[in-house]
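Note that this complex is displayed minus one protein chain, with the remaining chains in position.
Which chain is which? They are A and B, in the order written, and residues in each are numbered from 1.
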Amino acid sequence: MNWKLFGPASVLAISLTAVVAHAETIGPQGEAATPSASVTVPDGKVAMLQGGGYKAALLWHDQSDFVNAVTAGASDEFARLGIEVVATTSAGFDAAKQRSDVETAMAKEPDIILSLPLDPVTSAAAFAEARDAGVKLVFLSNLPSDYQHPRDYAAIVTDDLFQMGKQAADALAAAMGNTGTVGWVFHDANYYVTNQRDNAFKATIENNYPDISIVAEQGISDPARAEEIANAMLLKNPDLGGIYVTWAGPAEGVLAALRAAGNTTTRIVTLDLSEPIALDMVRGGNVAAIVADEAYELGRAMAAVGARALVGEDSPPFVVAPAITVSAGTVAEGWMQSLHREAPASLLEAAN
Amino acid sequence: MIMNTDPGSSAVLSLRNIHKRFGGVVAIRDFSMDLGAGEIVALVGDNGAGKSTLVKVISGVFPPSSGSMAMDGNAVSFANSSAARRRGIEVVYQDLALANQQPVYMNLYLGRELRNPRTGLLDRRRMITESEQLVRDLDVNLPNVRARIRDMSGGQRQGVAIARATHFARKLILLDEPTAALGVAETAKVESIIDSLRARGLSILMISHSLDQVFRLADRITVLRRGQQVATRDANGTDKNEIVSMITGLH
Partner (left out) sequence: MNSAKVWLAEREAEKWVLYLGFLAIFAFFALTLHDDGFLSRRNLVNIVLQTAPATIMAVGLVFVLSAGEIDLSFGSIVAVSALLAAVVMREAPAVYGIAAGIGTGVAIGAINGAFVAYLRLPSFLVTLATMGLFAGIARSLTDLQSVPVLNGFFTGFFGSGSLAGIPSLILWTIVAVLVGHVILKETRFGAHVLATGDNAQAAAVAGIRVARLRLSVLAISGGCAGLAGLLYAGRLQAAKYTLGESDLMTVIAAVIVGGTALAGGRGSIIGACAGSLLMGMLNNGLILMGLSVSEQMIVRGLIILAAVAVSMREISR
C-alpha cells in the first residue's frame, strides 16, 4: 500500500465512507471546513510560547513525500514558536505499532502530538493515554471514535479534497475548450480521500460543464494495471478528449498507453505531484495539469492548532489546507507551494 | 556341520526363500540364511547385488515379496522399522543417521529418550550417566558424551552409531558398510568394537566391500550376485580368490 498516494488515502475512515457528492469538503461529523490560512498563532502569544519550553511529537502513519512535507511545515512552525520536536515516528500503517509509538513518545512528555489516527476504532485506545495526560492532540484527516472537540482534541486538519477534484475538472475542461468526451479512472476502493476527490471531479463535470460528457468510467485498485485499463478505454473510445486519473501512480501507466498508441491529443489530468507526469506536462505532452495539496501548509496549520491550544485558544474543529493547480508554467512555484522544496532539476531544465 | 543342524531351530534369525521384487525388477531371489547368537556373517557382492535391500527387508523397511523370517524359531513379519526394533534388531546405516547438532547422549537415545517417571520430563542425568557407561564398555574413544556430533571425527561418529545399536539390540545388529568412510586407524578401532560385540552374544550381519575386513571379522561369508545368493562359506574354509570369483562370476 506504499503508493505515492496521500497518507490519508490508505486509511479507512469508517465514519466517512458515505460518499455523497458534497459541494465542499466536510468533516467526519459533518463539520464545516475552515480554511487553514485563518488558523494562526496570534502574535501576542508567540513570546509566551517561546519561553515555555514546550515539546511536540509527530507520530505519523507512514512515510511519503506528503508526510515529509507535512513534517517540514510543522517543524518550521514549531521552530518559529520555540517548541522542540522530540520524537518522530512512522507506524507503517500498523495500528499496533501506532499504539506503541504513542506510548514511547509519552516517555518524552510532549505537550503536543500531531498524528494521523490509523482508524477510528483502534486509535481510540491508542491515544487515550495521551489525551488523559492532557497532551494537545491534533489529528490529520481521521478522528478516534467518540473523541469530542475541544475537550479531547484540538482539531482535525486535512486537505480540501473537494477542491482538489473540482480544480482537476476545471483544468481538464479548460484544456479541452469546455467540450468533448472524458474518461474517468477512479480509485476502486473504500478510501475516504480518493473517493472524495474522484467524486468531486465527476460532480463538477456533470454539474458545471454541459458540453463535456463522461463516456467511460473505470475503477482501478492496482496502479500496476493502469496501462491495460487505459488501453481498453482508448480502444472503445478512440476520440476521448481527456482522461482523469485518480492519482499520479496510475497516471504514469495511462500516459504510457497514450504514448504507445501515438496519441497526442487526449489530455490527462491527475492529482499529487510526480516528476514523470510533470515532465510530460512541461514538454507539452498529454498532461494538461496536476492538482496538488498544500501539504507544507497543512503541517504548519497542524502545528499552529497545537500551539494555540497550549495558550488556551480553541481552534475550529475541522481545518482544510487549500488545493493548487499546477500547469506547465507554474511547476517551480507549485512544487514549492505544495512540498516546500525545489522542483526536480529535470523539470526546471525542461521548462527553460 | 552347520548344514547338519535342524535349519533355523536354534538360530537367532532365520530367513527362508526371501524374494523381493520392485515392480518387474527382482532385487532379491530366493535368499535363505541362519544366523546364530554371537555369530558374525558378512554379506558381500558388487554394487547393485541386493545387499542393502536385504538389510532393509530384515529391518522392516520393506516387506519381502515372498518368503519367511523367524526369530528364535518363531515366525515374524515387521510392518515397519519400529516393529523390527521392538524385536531387538538394530541397524547401523551407511550414512550414520546421526543428528549432528545434538550431543552424543541425545543421539544414543534418539527416539527413545529417557524420562523422569514423576515429571515426564527428559532425564538428562540418567541418559548422560548411562551413555558414559556404554561408551566406556565399548571402549569408544569419546572424551565427553555431552559433546556434539558435528565436533567429532568419522571414527567417533561410527562409534556412536554402533554404540547406539549395541545398547538397544537384544538380538541382532545389521551393519551397512561400517567403515566405508574411515581412515586406517579409525577402521581398526571400529573393527575392534565390532569384534567385542561377539562376546555379548549378539548376532551381526555386516555388509562390507573390504574382503580383508570380512576375513578379519566374519565367521561366515555369504555372496550375492544380481540378487542371487551364490554361496555361503565358513570364513576358515575359503579364501579371497574363491570369494572374488563368486562375486564377479568369473573363473
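One rule holds in what follows: a contact is a pair of C-beta atoms (placed from the backbone, for glycine too) under 8 Å apart; a residue touches a chain by one contact, two chains touch by 3 or more.
Computed from a predicted model, the values in this text were never measured in an experiment.
Q: One chain is left out of this view; which of B:R115, B:R136 or B:R200 touches it in the full complex?
A: B:R115
Q: For the chain not shown, which residue from A:E24, A:E103 or A:D314 touches it across the whole complex?
A: Going through A:E24, A:E103 or A:D314 one by one, A:E103 is the residue touching the chain not shown.
Q: Of the residues B:A99, B:A185, B:A231 or B:V244, I need the one that contacts the missing chain.
A: Of the listed residues, the one touching the omitted chain is B:A99.
Q: Touching the absent chain in the whole complex: find that residue among B:R125, B:R146 or B:R170.
A: B:R146
Q: Can you list where chain A touches the absent chain?
A: 12, 14, 60, 63, 85-90, 92-97, 99-101, 103-109, 118-122, 124-126, 145, 190
Q: Suppose we count only contacts with the excluded chain; which residues of chain B make the list?
A: Chain B touches the missing chain through residues 81-82, 85, 91, 93, 95-103, 106, 110-113, 115, 120-122, 143-144, 146-148, 151-152.
The rule is short, and it goes like this: only the chains that are shown with their structure count from here on.
Q: Centroid from C-alpha atoms only, then distance chain A to chain B, rounded to Å. What do you get?
A: Taking the average C-alpha coordinate of chain A and of chain B, the gap between them is 76 Å.
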